[in-house]
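Missing here: one protein chain of the complex. Every other protein chain is in place.
Per-chain numbering from 1; labels A, B and C assigned in written order.
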């Protein structure tokens, strides 16, 4: 049967997502937020989620809606600072011990997700050594340099924003839209991409940035 | 001063390469062999080299010339089998203990080079566990699976074949020409690319496969 | 029925490839399977040099030295194909994104260990390539091999004698006389060539083997032998 990973709606793309899922969400630096899918996930309504996202509550992202809806148990992020002087909903929940935060250096987060997708269970990195973020982590010296042991991150679901997809699930990104998307696409059991255009015809082999092998469902959402 | 990494000849591109250098050489599956640069390296004549190359003596590669010229102390490769029924020069030297061979699973080799370029000193991989190639390597269990500790590979020199370069050293590859080239470009102190075309004008930002940040010298060699 | 030839063995393996899957075919007999995929199955063949979506072999006058598979054969790309570098290719392989890899082998053990890098030729260099990565990374590992060596010794064994490619990974073996599953309990015979008695089969197999309750006849269409 001819492969076609396009689905009719974001709601349909959430089919099968369960309570307790680990969800990887793309977006950083103002670009690449999978907001249509985040909204669909909120409406789908799974509980006890672990979110893996660069910023827990970026102003351009809708991740805060998942948190406000009480669907999130834990966040793995490199940043979790609200913009307002007062506390964000996340910060209040975190203060009250109602949500867990694992704060990770941004490059380590990207590398851990990439490792998850590439079958590398753990690696050593010099980043974070000697800081609070490395507390409790195994330290080992390579080439005279102290490194910490970091483990792979994998997800049950990845929500990725891209520009164009084809029916094979191949993806192309615009400029800095890519950020965490390509790695997250490789690291989840179910990868869903929201795109401006989901086309029938194949994207040219030399323009593809993420192979459709990694992508399970594609939803066209317009600009 | 305007950046321009193009040099006039392959000979010029070898300037500064010394005895004892670790040299990463691209090429696999019949494509991407940096043969003009390999020939220039032979003529430059450094001794006691360590070659990191997928196949020690691929029939389409000139690495055998470096070995025959007695310039190579050690080879790190996933394959070192000559095609003829009799022994290749490499195989004879290897039998006689005059050249060292570190045989590595191909994906582990790619990953070790990538780690070298990305500042990851070591990682665990399930590949090779329980085989002769993992002998002496540290074993550790992650997620119930035995993994071996692998360390990064870095080079003093990388010789990479690509299709088009611009004066900034940005590279584009054709089809399967890329193979080990992109990773090797990131993992060497001095990265030299031989290309069909080395152009003044910048390659479009969305066509670049290796950033010129990783490339030091570019030589146009035609098809 | 005569023992299957190489093309027939590849044909038999191809029948088990599931629609929509991502498949890596080893050099030699396995790569022939691509020619025998049942009609209507839409499959991506991955080659470990980075090609995702290998199409038919290139016509000699269309061959492009840069568009080749891991065996250096000129190929075409199927619709939706792309090409990545070796890091990307083996990330895909090691990361469990290949549904099935079909590999050649010299020996398979009852616990799923197998040996496919021939280190028996004195002083010839090793030829490991990407087989270890594929064997560990693919979701399922299938082997195509002759049931016995030229001298008649079994290749299905309690333990491998040759240096291992990987441990505990082979799930199914296609030989010239049988289809065998490797289960937690050891070998299970699924299909047997008509004319081969169970006793003869056991004699040609170097490990205990259970017989599936629904044992079937191994059949393949007439196909010319292949030299690839």
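Note that in this section a contact is a pair of C-beta atoms (placed from the backbone, for glycine too) under 8 Å apart; a residue touches a chain by one contact, two chains touch by 3 or more.
Keep in mind the model is a prediction, meaning the values are calculated, not measured.
J.: Considering all chains of the complex, which shown ones does the missing chain contact?
T.: Looking at the entire complex, the absent chain's contacts are A, B.
J.: Out of A:114, A:167 or A:205, which touches the unshown chain?
T.: Selected residue, touching the omitted chain: A:114.
J.: Looking at A:36, A:51, A:157 or A:183, which residue reaches the missing chain?
T.: Answering carefully, the residue with contact to the hidden chain is A:183.
J.: Taking the full complex into account, find the residue in A:16, A:30 or A:204 that is in contact with the omitted chain.
T.: Answer from the full complex: A:30 touches the omitted chain.
J.: On chain B, where is the contact patch with the chain that was removed from view?
T.: Here the touching residues of chain B are 1-3, 114, 116-120, 166-168, 170, 186-187, 202-203, 205-206, 208, 211-214.
J.: Mind listing the chain A residues that contact the chain we can't see here?
T.: 28-32, 54, 56-57, 60, 78-82, 87-88, 90-92, 94-95, 101, 103-108, 110-111, 113-114, 125-133, 163, 173-183, 209
Criterion: only the chains that are shown with their structure count from here on.
J.: On a CA-centroid basis, which chain has its centre farthest from chain C's?
T.: A
J.: What whole-Å value do you get for the distance between chain B and chain C if each is reduced to the mean of its CA atoms?
T.: So the centre of chain B lies 29 Å away from the centre of chain C.
J.: So which stretches of chain A touch two or more other chains?
T.: Residues 118-120, 205-206 of chain A each touch two or more of the other chains.
J.: Where in chain C do residues touch two or more other chains at once?
T.: Chain C, residues with two or more chain partners: 83-84, 90-91, 93-94, 136-137.
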